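Have a look at this one before I ask anything.
Missing here is one protein chain; the remaining ones are kept as they sit in the complex.
Showing chain A:
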Amino acid sequence: MTALFQSWGATHEWAWFFSMLIGILVIALPLMLAVAMIIYADRKIWAAIALRRGPNVVGPWGLLQSFADGLKVFLKETIIPSSANKAMFLIAPIITFTVALIVWAVVPFDIGVVLADINVGMLYVLAASSLGVYGVILAGWSSNSKYPFFAAIRAAAQMVSYEVSIGFVLICVVLYANSFNLTDIVMAQKGNVLGIFSGYGFNPLLFPMAVVFFISSMAETFRTPFDLVEAESELVAGHQTEYSSMSFALFWLGEYGNVILMCALNAILFWGGFLPPLDIGFLYWIPGILWLFLKMGFFFFCFSWVKATVPRYRYDQLMRLGWKIFLPLSLLFVVLISGWLMFWRYGAAA
């Protein structure tokens, strides 16, 4: 792409700049479409588990429901509470939405198909996901209303608690893959277990961490068993209570964008990303990007499944799970895995 722009007479830098711009659009626009379809899928799966029909009126099988909702929200009036802190109030949903998008820059869709192949990709993911909490805090504070403020406090505590264990889980993966680069991490999983299975999740030493990461990613995106931030029976709609129209839609898009991202990270870190699950020749006929989408779809189904079946946690249970169970467990596994690597892979006895 850079070469193409150069042939049109741009200097190398500007050619790079424009090709990056196009790369961003190529990722962001399908992502928006994916968010619309995943909201539809979420509602359909939830409905099926509850023995309902779900959305089935707009378009064939209700496929266009999300677009109808989007149009409706777009046509509504934006209401800003008179006592709200206006600038913060408007910036908050933008932050949530932007943060959900920027992490996709380092997600590898196939070998070499990644916008920014940086060698600290994993740290970038951590840094960007730690920003997500600001959208919620600012929304809660600037609304100048009780329920949003409670939601903001809960969100901050919850995200900080689960980020700690997510950090340790990521360290385990990084130690095992010996790289911070996400493409390298995926490639290190090729035939990792018994020479056949591709994916750290198949490794008994790392499987518990895959489970911890899956649960923590649900807590990090405020999905149902951990959705105390917007627990409707206590806090109306949490930090979104005072929002309407497009500002509300941005929260919605950002939230589901984050959910898709967490599905992708689950697939990439533990289940081989764009590699087929079995390291057998003919499975590579299916393009890597399809394998990644299949795995993301599977994890999204699990997310919806959990949402439809598991009751919400009590707040003290949530904190207990984060600090008293996941944190010591993931810390123990950091020690176990580094010990394993030291004695078996690098041979410290020598």
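As a working rule, contacts are C-beta pairs under 8 Å (C-beta built on N, C-alpha and C of every residue); 3 or more make two chains touch, one makes a residue touch a chain; residues count from 1.
The rule is short, and it goes like this: contacts and distances are computed from a predicted model.
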item: Name under which UniProt lists the unshown chain, selected from "Electron transfer flavoprotein subunit alpha", "Glutamine amidotransferase family protein", "ATP synthase subunit b" or "NADH-quinone oxidoreductase subunit J"; value: "NADH-quinone oxidoreductase subunit J"
item: Absent-chain contact - pick from A:Val133, A:Ala219 or A:Leu327; value: A:Val133
item: Hidden partner chain, touching residue among A:Ala48, A:Leu71 or A:Val120; value: A:Val120
item: Absent-chain contact - pick from A:Phe89, A:Trp141 or A:Phe270; value: A:Trp141
item: Selected from A:Glu163, A:Glu230, A:Glu255 or A:Asp279 as touching the chain missing from the view; value: A:Glu163
item: Touching residues on chain A - with respect to the absent chain; value: 11, 13-14, 16-17, 85, 88, 118-120, 123-124, 126-127, 130-131, 133-134, 137-138, 141, 153, 156, 160, 163, 180, 316-317, 320
